[in-house]
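Note that one protein chain is taken out, while the other chains of the complex remain in position.
Labels A, B, C, D and E are assigned to the chains in the order they are written; within every chain, residues are numbered from 1.
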Amino acid sequence: MIKKPFFGLGKPKLKYSGIENIEGKDVKEIPPSTMITLMHKSPNGELGDLALSIGDEVKTGQKLNLRKTGEEYLTSTATGTITDISHASGYAGQSFISISIEAKSKDLWDGEFEKAGKNGSPENVLPFLSCLPGISDLTSLIKIDNPLNTIIINGLDQDLLITTNQLIVRNEADNLAEGVEFLKKTTGVKKIIFVVPPSLRMEAEKSGAEVKVIEPLYPDATPRLLMKEILDNPVPPSKNLEDLGVGFISAEAVVALRTAFVKGKMPVTKVLTIIDKDNRLTCIKARIGTPVRDILNALSIDVSQGDRLVFGGPMSGQGIYSEDMPILADTDAIMVQDKDQVIPIGNDPCINCGECVRACPAKLPVNMLIRLLENGLHEEAANEYDLLSCVECGLCSYVCEMRIPIFHYIMLGKHELALTGSLEETNA
Amino acid sequence: MREMLKLFIAVVVFSCLSGGVLAAIQNATKERIEYQQLKFVKGPTIKDIMEGCSNDPLIDRLRIVDEAKEMHLFVGEFEGKRNTVAFETFGKGYGGVMGVIVGVNLDNDEIIGVGVTTHSETPGVGSKAKTDPDFTAQFKGLSLFDPFKVKADGGQIDALSGATISSRGVCGAVVEAGEIYKRLKPTIIEKMKEKQG
Amino acid sequence: MVSGFLVMGGLGVAIGVVLALASKVFYVYVDPKIEAVEDALPGANCGGCGLPGCSSNAVAIVAGKASASSCVVGGPDVTAEVAEVMGVAITLQEPEIAAPGCSYGYQEADVKYLYQGINDCRAATLLDGGSKICTIGCLGLGTCVNACPFGALSMGPDNLPVVDTETCTGCGTCERVCPKHIITLTSTSDRIIGEYVTDECTAPCQRNCPTGINIPGFIQEISNNNYEAALAIIKEKCPLPLICGYICPAPCELACRRNLIDEAVAINPLKRFVADYEMETEKHITPYKAPGSGQKIAVVGGGAEGLTLSYYLARLGYDPTILEAKPQLGGILRYVIAEDRLPRKVLDHEIEGILETGVQTKNNVVMGRDFHLDTLFQEGYDAVVLTKGGFDSRKILQPDQKGYDSSVKGLYIMLDFLYALANGEKVDPGQRVVIVHNGIEAIDLGRKCRKMGAQKVTIISNLKSHELPIELQGSEDLEAEGIYVKHSTVVTGLKGISSRLVRVALEDTHPIGELPEEKATIRADTLILSAGRLPEFVFVRSEDQPEPEEGEIGWETIETFRTFPGSKEGICTPPEPGRISDSSAVVKSLLSGRRLTRAIHQHFSSDSVTPIQDLVCETDTILNVTEVHEVISSNRERPHIIDVEGNSKTAWIFPDEYPGLNEASARNEAERCLKCGLICYRKQK
Amino acid sequence: MAKTAVQEFTKGLWAEIPPFRLVLGLCPVLAVTKTVENGIGMGVATTFVLICSNILISLLRNVIPKKVRIACFIVVIATFVTVVELVMQAFAYPLFLKLGIFIPLIVVNCIVLGRAEAFAAKNGVVASFADGLGMGVGFTLSLTALAIVREVLGNGTFYDIPVFGPSFEPFSFMVQAPGAFVCLGLMLCIMNMLGKK
Amino acid sequence: MPDYILLIVACIFVNNILLMQYLGNCPFLGVSKKMETAVGMAMAVIFVLVLAGAITWIVDIYLLKAFGLEYLRTLSFILVIASLVQFVEMFLRKSIPGLYAGLGIFLPLITTNCAVMGVCLINIMEEYSFTQALVASFSYAVGFGLALVLFAGVRERIILARVPKPLQDTSIGLVTAGMLSLAFFAFKGMV
Partner (left out) sequence: MPNQKLFVSSHAPYWHNRSSLSAKSYNILLAALPAVILGIYQYGPPALGVVALSVSTAMIWELIMNYVTKRPVSIGDGNAAVIGLLLAMLLPATTPWWTVVIGTFLAVVVGKQIFGGIGGNPLNPTLVSIAIITLSWKGLLDFDEALVNFDLGFYMVYPLAALKHLGPSVVSNYSVGELLMGQYAGAIGSTFGLGLIIGGIYLILRGMIRWEISISFLVGIFVTALLFNISDSEKYAGPLFHLLTGYTLIGAFFLATEDSSSPVNFIPMLIYGVCAGFLTVLIRNIGAFVDGAVFAILMMNVANPLLDKIRPKALGKGIKHA
């Protein structure tokens, strides 16, 4: 826990953890679980006409088409039998189809990708690449209607305390260089920018991409701020990065891309940073779909009633409620918080102290925003007080003296606005 | 167009009628109003100042035009002699304009009394200028040609506690009275004579 | 005096002239409606409405941004005047009030995590859909309470919203803000025509009841000693509670969660208990009836379905008349079911209750003899519904026999048609024949029709091409014979003039690609339906008919609710087991009658019958429980009879000697109810 | 319109009491409630205008063309206001002085015009009279209530009679402008709490 | 010139028409819930008040005083103001629709705004010269606008605060107005 320093002037300075903070030098490998659960974020929640059914046998690396019609698919990360297919709701109304596979001890690799993919052309490979570790969907980088002109590889992590990507940059610098070539080949994007902290400059320069070094200060490594800092091309509130022709990818995904091409097998493991109750960092490698329970057991981390489990880091992660939750392709870290560290939120009004306003990297008038949001005036908040410009770093809540869950309010506001479909061009 | 005419006539008739009605009422109340005005606004103060006079100063009043403004001067009769006049001047107080009546002896230009008529000062503080006789008594017997100032401004008048501005306002009014008196004294004497004669 | 007069007059003249001129010179067109509203408003420009002045309020009212009652100074009179200008006549609308649909608060229900965050349900829903395991359960954070602009909502002790029905105006704000759709606006009419959807909290028994009685609701009222309210709840879905109490096979009890530990709650006996109570008090409990809308509906057939339909039509404000061929109402209930099972006094009592709601009857009148489709329309009926049930569809076919005339010429059941042909009766199929059938018999029939002079025969099948018998697939040869097969197609409507069929409306159920569904009507003189029963057609007047002759009335059928929403089945879909003749129990005809009511009501109130999304049906997977915990097992109460020796013994079967539950047993039995929700139930430890 | 005159009258006393329920006509409410005397005076004056204009407008409601009704109403009201002004000058001059500019401003008091428009222009004479009387009395009551609070607390007097001992330090904030606003606001709050039932 | 500056300061701040003289409170409370409407109203009042101040001054001096008909002041002033407002409204609607869209909707409110009538009467009672009357009208209107806009700013926030139920809306609005008036005491005695 980071406390306010005794003498505190100016903005809070939160540094990303460097790899030097990792406990133990090795990446610990978690043994494969007997039960693997794959989660697919499905745009239309209902189970509907699924192509899979309980009892189907699957192989490791197999592409599992989900629907009878449509393009949704998953890559199996284990060999075994499907035991359950269900529907789960996630953060902000996302809905998932989860497929549980009872895994056999021996992996049988599916050959389909090897046939299509090994040193194959991008067109053949693309239909397999949506489930690379470290990214939720690679295919989003390949757009036909609005092709990207720049891809930024993030060698820093999205949140504090996470060291997943930094570790990969350090350990697999050579593979990364190859991965960058494959990335150029598959996406056709010429301009690749590699963002790293100063300590990893050497490794990054091997990659052959254009290297940009930034100070590891939170939240400067988040996409929208990088856009402003690195490309000097801030994203308007109602647009996203792709609209400006810029794509984002983590170093891990680049390495995974290389692995897929070179080995002819879809990568099925994922590097994660485990943040335990004392904020010690451990890096592990686990199959995508491994339940959190197995990972915690392997590291002998105890959790009990009232603790908090988080996918991601302390500032922007998403809480999970069950130890049975599997790790997803884009889960970079698991944070475990003891119940003593759970700071209760406040229910008092804003006192206008202005800490949030000074902390906000997007320069939002958070003090006014929170007043409107508390009253449910989402549209006014967007039109008059730039709600949609928020970069979702969570610093406002972090510094709030009244412990108002400002970030929660903001996300609620954004979510409600999206629901009512009134995301207007406030930018004109 | 016809409708327009109707509207037009309605407005005209209404305003004419009301003008007429009001004129009638005004005629009926005119005299009373003028007397009431004098009686309630200036009457009590004049009475205080001219204590012991043998006439009704409200009735025995002179109208003199001073710098295009008509002024009422109230004449007091003491021991059979009409030698005092009182009139109103104005000073700026804390809450706005204050009306101050200054009574002066035509023989020796001495102030026989000062009193506040209208004001909008803070009750209990600035309003003491009207209610506190000790304050106005300070002026009594001084020559109207003196420069009146409160002590804070280096003058001779003790300001009311907490109400320097009101006190200043009264002083200002008296000073102005001095100036008017200076201008009008000959006219006054002339008019008095006319009246007596 | 004079000067005052003159000056004011002059001023008046000047002002009058200036303004008169100005109004000419600076004339700008203003929406007369705005002007009218402005005239109605006081014109005091006090700003009390929150808008700058009366004219801006008038503009706001006309634009629909302010309500007719926005003027503070004016009061109700001005409101009425403004409303009149705006044409929003304050109609006699049935009041809707908010009703929360969750009965287990946060403390009682199972949760998946401990929520920490904003006290707002929408915010809690962000985190994996809220902390309750039940995906549709009330999160109890009071978003609706805060949102209610009239203060009509409050949070009850069990963390569930409570509606103050006095202050609720039915504005719907709560409904909009609730992320779980717990709280909905509802009126009695809504509940009558409502069907259960998947994101609604329904108990297993309720879901399994064919007619959808709110079973936990009425049992709760029995517990509360409020039998009339219990009956009112039942009557929202079932107008014949006592009959059902006697003869219903009670599928609800099969689904009862108590079966998991001991024995189902005696739901049907409980229903009979309150219905008995009504009969004993010798008055009919008449629940809320909507204000009249005036449409006259002819209901042909006075059986269980026709009675139900008429009852609900009457309660929704229509003016139904039952036309019954038999001397007495009741149909199968009266003429088929043994008196042992269903005493006739019970039947009479229930029918009496239905008639009391304002249903008119004409007995001993037969369609085809005493009246026809067109004569009914001529008599001023706005719709004619056939609820002829299991008896007498054949009457339509046999025009020349027994003095009956065909009411809808050209409409046949295949079996009857073939039977008539075999008997050598003379039947004229006309120029164009449409056969709705999935089997090869259709080809035979088609050939016969061709021989009898039909020019073109169209066979309609709802199956896909490859699912059809092979003979029906190879269409080229058939087409040469003048027989055309349309697969993946259903009949969705009939159109006719006077008493004869003219066209049949078709719909393509499996369009290729993402093209919109193809709709078409084809000419038809004869429509032959697969064997079974004539469907419950609803005929309404229609202007949209080809060349009616002088004095003839055009009609068409409306799509009814007979098919489940989302399924691609038309009104004349070929029979599968239990499809057309599906009233295997009286409760099923009740459902059918009630759904017809919905179709008719929607047709007249909104012009189209809308399918319900996410209707709960047997195939749906919704959250359910497979074991119950913390419930004390107890025995089901059974009625007692006194035998000849004067001993009390438990009765098991046979209505005649099967008395209902006595009050004490009923109350005990009501207590046994677990008051289930979707996955919640009352725990007893 | 089945309401009786009594009902029209009583609604002004509680259900629609101005200015609490209909938040209108605030200016005089704030300005002249320094003392109870002023409050009642203003209330009576307004009541008089309300009743007279209501009656006259009700009588003339069919004569006045709709388009110029506001102008005509204003003329009628202004006439009565002037009548009040003149009569008050003639017979209650001190009160006139205290109320000052607010007497002519009755003419723009939203309550008067509002009632004329909303009620008198649509109702009969008796009902309009009852409405005017009710609203007027309600208005007077409101003014008096506020004035009592302000005078007693702010000046320590009631109708110029001291109610507390001499040691009382008047809370003169109450008789000043901010006090007027705050006091009215808090009274409105109390009304809201009472009105809830 | 310094006299005029003093007059301006006095009218805007020291004797602020709304907060010190209690005039114009109905629109003050009515249109101050939103900043936009407050600004619109402020502009409209400035516009009309200057015109009304000038015209009523002329009417008073050349019509009423000239014929000794001061008792008709109330009647004639309100007539003049009402018709002026109506005239301006018609004029703007036709000739300058852009301005009308901004100000026009506020114009009708001004007829019954006691601030307008009040300032016209004050102009006469203080016996201002024509220029003085113009300046005073303008300044009073600016004072009105200033107070209105400040108030709207404060009120926008208070609407969002957790004000106890019975105090909400007008009640707390009045208390806030009191606070505003209290703050304006800062200028007391400056002129």
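Basically, a residue touches a chain if its C-beta (ideal position, glycine included) is under 8 Å from a C-beta of that chain, and two chains touch if they have at least 3 such contacts.
Quick caveat, the model's predicted, so the values are computed rather than measured.
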### Message
Of the residues A:Leu217, A:Val357 or A:Ala418, I need the one that contacts the missing chain.
### Response
A:Val357
### Message
For the chain left out of this view, which of A:Glu172, A:Asp330, A:Asp386 or A:Glu416 touches it?
### Response
A:Asp386
### Task
Could you list which residues of chain D touch the chain missing from the display?
169-174, 176, 178-179, 182, 186, 189
### Query
Given the full complex, what residues of chain C touch the hidden partner chain?
110-117, 123, 126-128, 131, 133, 629
### Footprint left on chain E by the chain that the document does not show
149-150, 153-154, 156-158, 161-164, 167, 172, 175-176, 179-180, 182-190
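Basically, only the chains that are shown with their structure count from here on.
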### Summary
When each step joins two chains that touch, the fewest steps from chain B to chain E total 1
#### Entry: Neighbouring chains shared between chain D and chain E, ordered by label
B, C
### Query
Across all chain pairs, which one has the most C-beta contacts?
D-E
### Task
Would you identify the chain whose Cα-based centre sits farthest away from the centre of chain C?
B
### Message
On a C-alpha centroid basis, what's the spacing between chain B and chain C, in Å?
### Response
87
### Between chain A and chain D, centroid-to-centroid distance (C-alpha), Å
67
### Contacts with 2+ other chains: residues of chain B
7, 11, 14-15, 18-19, 22-23, 26
#### Entry: chain E residues counted as touching two or more neighbouring chains
26, 69, 71-72, 75, 79, 83, 111-112
### Message
Judged by the touch rule stated earlier, which pairs of chains are there in contact?
### Response
A-C, A-E, B-C, B-D, B-E, C-D, C-E, D-E
### Task
Spell out the part of chain A that touches chain E in their complex, as residue ranges.
349, 371-372, 374-375, 377
### Query
Which positions of chain E touch chain D when the two form their complex?
19-26, 29, 71-75, 77-79, 82-83, 111-114, 116-118, 121-122, 125, 165-167, 170-182, 185
#### Entry: Residue numbers on chain D that touch chain E, as the complex places them
23-28, 30-31, 70-71, 74-75, 78-79, 81-82, 85-86, 101, 104-105, 107-110, 113, 177-186, 188-190, 192-193, 196
